[in-house]
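Note that one protein chain is taken out, while the other chains of the complex remain in position.
Up next is chain A:
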């Protein structure tokens, strides 16, 4: 296995671009004093790095488990499920007096989310071989359902809670939820370390269920663990910047192309680098260098969306 020479050069280029993006983001057009810049831009940068890592890694893991280059946790509604859990939980946590501790609420949300994911997978997997396909179909439906339920929940909550709610819970890129930065950092590092230790098993899982079991991978346990980890990573990303539908898809597919391999020790690293370039580099380019008023996340999602359609069309043709 390993990389071809061309792939090595491409990877090196992406790595250089990632570093340039980060440096550029911190230093471009600095007008006020450095202490402020480092704190202001630094926290924003950290949030974006965490989102890049969380979305990239969770999508990659998910695509390996589902043997698909098109499905992502976002398309299956993981991110809206998190928003729903958060919205429904908020009123409850507030009553327990935890309303003023966003980090604690966040951890509780993530635990709840992981728990729900775990129960759903256990129920759906059963002992059936077709479990995963069923899961995908239900996930697509679930995505829609969660979206509608979230809408409903937000309307049903009483007005004061709603205003707290909409002001605080649905983060976006222009309103990054910085209060959760440190918890998010710990969770992301934990999850990514875990995924990285499983990278060789992921390679085997890529060959399909039967081959993986033949080669001694405890299929059900490993898949459940990895799906739960993916759901935690999606929660982290959604809590920081809100739902993003196509970003993960963009990052993994670019990474498959750049690395030209399916070996996870390479694709994991490549996906993260690509995600950083897209997110941090894209932000720098559109908002700082080009001084454009266009919301850059929209552009990113547009690229991802176009890629999604292209992949679908190619899938249809094959």
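We take it that a residue touches a chain if its C-beta (ideal position, glycine included) is under 8 Å from a C-beta of that chain, and two chains touch if they have at least 3 such contacts; residues count from 1.
We adopt the following convention: contacts and distances are computed from a predicted model.
Asks: What is the missing chain called in its UniProt entry, if the choices are "4Fe-4S dicluster domain-containing protein", "Act minimal PKS acyl carrier protein", "Heterotetrameric sarcosine oxidase delta subunit" or "Iron complex transport system ATP-binding protein"?
Replies: Per the UniProt record, the undisplayed chain of the complex is "Iron complex transport system ATP-binding protein".
Asks: Consider the whole complex, including the chain that is not shown, and state which of A:79, A:109, A:203 or A:301 touches that chain.
Replies: The missing chain is touched by A:203.
Asks: Where the complex has a chain not shown, which of A:101, A:213, A:290 or A:312 is the residue touching it?
Replies: Only one of A:101, A:213, A:290 or A:312 touches the chain omitted from view, namely A:213.
Asks: Please output the residues of chain A touching the missing chain, sorted low to high.
Replies: 1, 67, 127, 129, 200-201, 203-204, 206-211, 213-219, 260, 262
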